[in-house]
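For this depiction, one protein chain was excluded, whereas all remaining protein chains were kept in their positions.
Entry: chain A
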Amino acid sequence: MDTVHACFEEKIGEVLLPGDVFSFRLPESGDGSIKTGPGLRRNGEEVQVYKSGILRHKQPNMYWIDSQQRRVRVLDSHHVIGIVTAKSGDIFKVDVGGSEQASLSYLAFEGATKRNRPNVQVGDLVYGQFTIANKDMEPKLVCIDSCGRANGMGVFGADGLLFKLSLGLMRRLLAPQSEIAKDLEKIFPFELVVGMNGRVWSCENMTSQQRQTLFKRVAEGSL
């Protein structure tokens, strides 16, 4: 296993291009495994890079490529912000920024029953989680977890602004010790919802004077 890790270690922090290969002979009886994250793919006994970016490592055995992109990746159990576009029968069609619209059943909300329908209108914002998300099937969203609790998911945001970010910035916002979030916190109280599809919704309560002073500060570059 150590030879395998050594093979990766010399490239940590370096820029790799698609087509770069890590080839090593897998040990016959290994006690340990390697986890490859996004950007790395297993090809027989080799690990190939398929995205350009920097190789990162997390203890004890996780390697992935840190790359920039704007296109949304629809993946299982990701929390995303969706916009309800249509209501057809028992399901809502939700736009999550992917190639297809996701379907969200009206029973997938906390406390929803056939008689007690959730109050969701076309144009609402929903924060939900994918249950089915692969390239072969229509993506499916739910707003409850496996125990049936909402955990913050569901319709939100009657007021506030929604805008799109690149996925890299979104990941920086959601990083555990995010500097951006800390800096923003110092400025004013606000609420932020970040979806893994690159969408961010924010809401704040500032008076117009506060806003003007803030804009002045930004214009001066003193933030």
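Structure notes:
Throughout what follows, a residue touches a chain if its C-beta (ideal position, glycine included) is under 8 Å from a C-beta of that chain, and two chains touch if they have at least 3 such contacts; residues count from 1.
The working rule: contacts and distances are computed from a predicted model.
Of the candidates "Phospholipid:diacylglycerol acyltransferase", "M-phase phosphoprotein 6-like", "4'-phosphopantetheine phosphatase" or "Glutamyl-tRNA(Gln) amidotransferase subunit A, mitochondrial", the chain left out of this view carries the UniProt protein name "M-phase phosphoprotein 6-like". Touching the missing chain, out of A:Phe92, A:Tyr106 or A:Tyr127, is residue A:Tyr127.
Annotation: of A:Gln68, A:Asn116 or A:Asn205, A:Asn205 touches the absent chain (contact as defined above).
Interface note: of A:Val49, A:Cys143 or A:Met196, the residue touching the hidden chain in the full complex is A:Met196.
Contacts to the hidden chain, counted on chain A, fall at residues 4, 26-27, 30, 32-38, 40-42, 47, 56, 58, 62, 64, 75-79, 127, 151-152, 171, 174-176, 178, 181, 184-185, 188-196, 203-205.
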